[in-house]
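Only one protein chain is missing; all other protein chains are in place.
For reference, chains read A, B and C in written order, and residue numbers begin at 1 within each chain.
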Amino acid sequence: MIGVGVIGYGYWGPNLVRNFADLLSVDLRWVCDLQTERLARLRSRYPAVSITEDIAQVFNDPKVDAVAIATPVSTHFDLAMRALKAGKSVFVEKPITATAEQAERLIEEADRRGLVVAVDHTFIHTGAVKKLREVIQSDLGEVYYYDSVRVNLGLFQHDVSVMWDLAVHDLSIMDYVLGARPRAVSATGMSHFAGSPENIAYLNLHFDCKLMAHVHVNWLAPVKVRRTLVGGSNKMVVYDDLEPSEKIKVYDRGVTLDPMAPKAGERKNQMRIGYRAGDMFAPQLDITEALGAELAEFIACVQRGTKPTADGAAGLRVVRILEAATASMAKGGTLVELPQERVFA
Amino acid sequence: MIGVGVIGYGYWGPNLVRNFADLLSVDLRWVCDLQTERLARLRSRYPAVSITEDIAQVFNDPKVDAVAIATPVSTHFDLAMRALKAGKSVFVEKPITATAEQAERLIEEADRRGLVVAVDHTFIHTGAVKKLREVIQSDLGEVYYYDSVRVNLGLFQHDVSVMWDLAVHDLSIMDYVLGARPRAVSATGMSHFAGSPENIAYLNLHFDCKLMAHVHVNWLAPVKVRRTLVGGSNKMVVYDDLEPSEKIKVYDRGVTLDPMAPKAGERKNQMRIGYRAGDMFAPQLDITEALGAELAEFIACVQRGTKPTADGAAGLRVVRILEAATASMAKGGTLVELPQERVFA
Amino acid sequence: MIGVGVIGYGYWGPNLVRNFADLLSVDLRWVCDLQTERLARLRSRYPAVSITEDIAQVFNDPKVDAVAIATPVSTHFDLAMRALKAGKSVFVEKPITATAEQAERLIEEADRRGLVVAVDHTFIHTGAVKKLREVIQSDLGEVYYYDSVRVNLGLFQHDVSVMWDLAVHDLSIMDYVLGARPRAVSATGMSHFAGSPENIAYLNLHFDCKLMAHVHVNWLAPVKVRRTLVGGSNKMVVYDDLEPSEKIKVYDRGVTLDPMAPKAGERKNQMRIGYRAGDMFAPQLDITEALGAELAEFIACVQRGTKPTADGAAGLRVVRILEAATASMAKGGTLVELPQERVFA
Partner (left out) sequence: MIGVGVIGYGYWGPNLVRNFADLLSVDLRWVCDLQTERLARLRSRYPAVSITEDIAQVFNDPKVDAVAIATPVSTHFDLAMRALKAGKSVFVEKPITATAEQAERLIEEADRRGLVVAVDHTFIHTGAVKKLREVIQSDLGEVYYYDSVRVNLGLFQHDVSVMWDLAVHDLSIMDYVLGARPRAVSATGMSHFAGSPENIAYLNLHFDCKLMAHVHVNWLAPVKVRRTLVGGSNKMVVYDDLEPSEKIKVYDRGVTLDPMAPKAGERKNQMRIGYRAGDMFAPQLDITEALGAELAEFIACVQRGTKPTADGAAGLRVVRILEAATASMAKGGTLVELPQERVFA
């Protein structure tokens, strides 16, 4: 049994609690939150779990092996570092930290102590994204573009921009499904409300290959859209997360290149670009709840001392892009190079 | 009766011919194209129309008052200038010319001679876009963003990028529906096929107000999308041109600003941003064919010596943005200021 | 505080328990089910609730004022009658009983004892159906037809046909939203699996007015459809329960009748039927959870001795139609008259 404490019982915490409570290998010992009114219902539903407003109680409990942190981003680093220093593995909400430097320090601390750092990139544990990865890696051929739209009305955050709130999902998915890593980022965005972070943003990711990636996030859209298009030299995919069951559609469509009879005055060897349209295929998806699978993987990693799919390094890569995009946005959209990757193997 | 000649009988020319032929005020005298095989069917369908491969015949016919030009973009300027110099008004396919300087010269020539220059910004004559303009100008309040996605598979152009082929529609619509004019442009794009122009592009339009505009165009998408979101302080609109009848949906949705009780350590007077969701309304649209209405307006302008809705200046404004966006794309997405507008009243 | 016992903790019981537990006016005292393994989780989640396999304990508890019954249909009557005889008000899953005669007896027993009989017609407590009723009663004019499609894949029931499982929803909605009551029923259906009840069925409801109603239910459809069309002399409605937010769309569409110039040999005074198309309007809907509102209403009725919206008489009317439809289906679709309504005021 792995002893677990959950810190933060706001929007996401109850989901962590419910899923940890369903894992037979978990002894859910603590839930900690500063707002006690949130914990009243918890008390009646999970009477075996201890409730506290004092995180020290969680860190001091020798039976706690791992801590899940579901608090505002600005507090992730302090809480996770305290947990690691207390000898606990950590599972941290996305984005893992508010800066790349903080993420690096967490990774180093965990590595030194042989503890696990996991980041809650929930989407990569869904059947849809696992299938997307499989399709991209085996069917698409050379990947030409990755284009995501993730817009809806609200919930405005007060402390982070729409990029840190929504684009983080796309970046974590890309980190998982694409073989390539971006070289540079540019971003534009706008806040329409004085004193608030950007509520609309566009990100461009630049790669060293023919791949181009773009993300549109918006808290102020009249309709909800969750649609990603990925085009390759052989096939193309639409991943629409709002489709009830056919979330992944693979199109046997693409471009044909035919040598073109040169017209007078034209260079020879020019190619005529045509296109071909073929069948569409929507594979059946695994519908296991992503968060449950993710937490089970985290607990198994704690037990065996292995790294989870979304480890600290994955969290760090995403934060590096968010940081660079924030810098680009502040400079009106100029290209910002991403740092050379420090390898955390 | 206004005597009309049509130059170019490729993809779009037949639509011009069909619509001119239906106008009672038009004497359709000439159709000119270099590929005679295209003209065979025309001959049997419109026996009263003269067919030629020699444009001089069109320009020399004193009964021709106006010439419609539906040839590749690179030829627009030469043909239109020759027409104007022969004393004919011109109706030119979009984009009006290959450079802003050419458009300026056409406008000057036409003004000097008291002739009409019209550009075929077809969309602004649709019931959907006319309603979009009306909604934006009377219901939306302050306009916060304009976001358009116009993607599909093919038809690749050999001489112009996807921006000059598809984004030109969005720019002409924005020119018509938005009160504001952009101050600067940035764009990124990519060609995935050696020797071909960009087949995917993203444009950002920057304004002097809170408005932000973005256009995504792509010739390599597995599905066809024609969707524009416009958000304002009072309402929001979705314009989906693929909807069979409900192309314009107006959402009574938006953001609410409430004074927020300051927490310890927070600045006072901070506002809590909430959102509100209300009814949706899809107005009935005028379904008259846009091109017919547009050509009727052009002919009326030739008769009366007035300016059409999409005059040379509108064509010029759109080409200026395309030129700036092309320059930005060549420089990796840097911001390119638009020239101070020379007024053509 | 109203003392409540829940009998049956299978598919729907947990929803009843969760919603009763959230009502401040409810003392949830008992949950009873024959399969104890289902109750294990309940025990940890709701430690204050007593668990039993013996319904007598529930009926004998003087602090229990009302019993909710979520067991198979064939057991509804016996359990509800025992509850009434023990002086408890009852809230019974749909359909209220397996026969109309049983429903009549429950109503009589409850009336004699001054107890409440409610049937769980959940849909009529949704924002969508409440709005549908409002639109039908104030905007549609004369109602011409009501057409519902409710199809999906599975879950096959072993004891009741797809009509008793799915059409019951449509019948309960119609009972609530339409002013008129059907006079006769015809139905066709088929079982494709030996020994199983019908898995596909079509019902026609005949009225004494111009109204015509039709329901298609199917457990063997590849896609899920939940769409109702209602046409009236002034407006038309689409109620699509799968739409995330615009579940109700009101169309200002209809038919126009113009006197027609009689042609040679035609009767005079014939009318030309045209149609008109106008705006569409999707009202914002109340999104309160229907079951919560329904149970709160039930509890208030128990407290005040009043009748709920879906009382025993509503349950009876629906069962009468199901019984008649079953009889029609057995006879190959012949028309079956509905019994004269016995009034339960």
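Throughout what follows, contacts are C-beta pairs under 8 Å (C-beta built on N, C-alpha and C of every residue); 3 or more make two chains touch, one makes a residue touch a chain.
What you see is a predicted model; the values in this text were computed from it and never measured.
Q: Check each of C:149, C:180, C:300 or C:327 against the chain that is not shown and name the one that touches it.
A: For the chain that is not drawn, the touching residue is C:149.
Q: Among B:224, B:272 or B:331, which one touches the chain that has been omitted from the display?
A: Only one listed residue reaches the unshown chain, and that is B:224.
Q: Which residue among C:39, C:200 or C:295 touches the omitted chain?
A: Considering the complete complex, C:200 is the one touching the chain left out.
Q: Determine which one of C:40, C:223 or C:287 touches the chain that has been left out.
A: C:223
Q: Using the definition of touch stated at the top, determine which of C:106, C:236, C:282 or C:338 touches the missing chain.
A: Answer from the full complex: C:236 touches the omitted chain.
Q: Which parts of chain C are in contact with the chain that was left out?
A: Output for chain C: 144-145, 147, 149, 151, 153-156, 158, 186, 188-190, 192-196, 200, 202, 204, 210, 212, 214, 216, 218, 220-223, 229, 231, 233, 236-238, 249, 251, 253-255, 257, 270-275, 277, 332-335.
Q: Which residues does chain B use to touch the chain missing from this display?
A: 44-48, 224, 242, 244
Q: Over the whole complex, note the residues of chain A touching the chain we left out.
A: Interface residues of chain A facing the absent chain: 245-246, 252, 277-284.
Criterion: only the chains that are shown with their structure count from here on.
Q: I'd like to verify one number: the distance from the centre of chain A to the centre of chain C, where each centre is the average of its C-alpha atoms, in whole angstrom.
A: Measuring from centre to centre gives 42 Å for this pair.
Q: Hunt down the residues of chain A that sit against at least two other chains at once, touch-wise.
A: Residues of chain A never touch two or more of the other chains.
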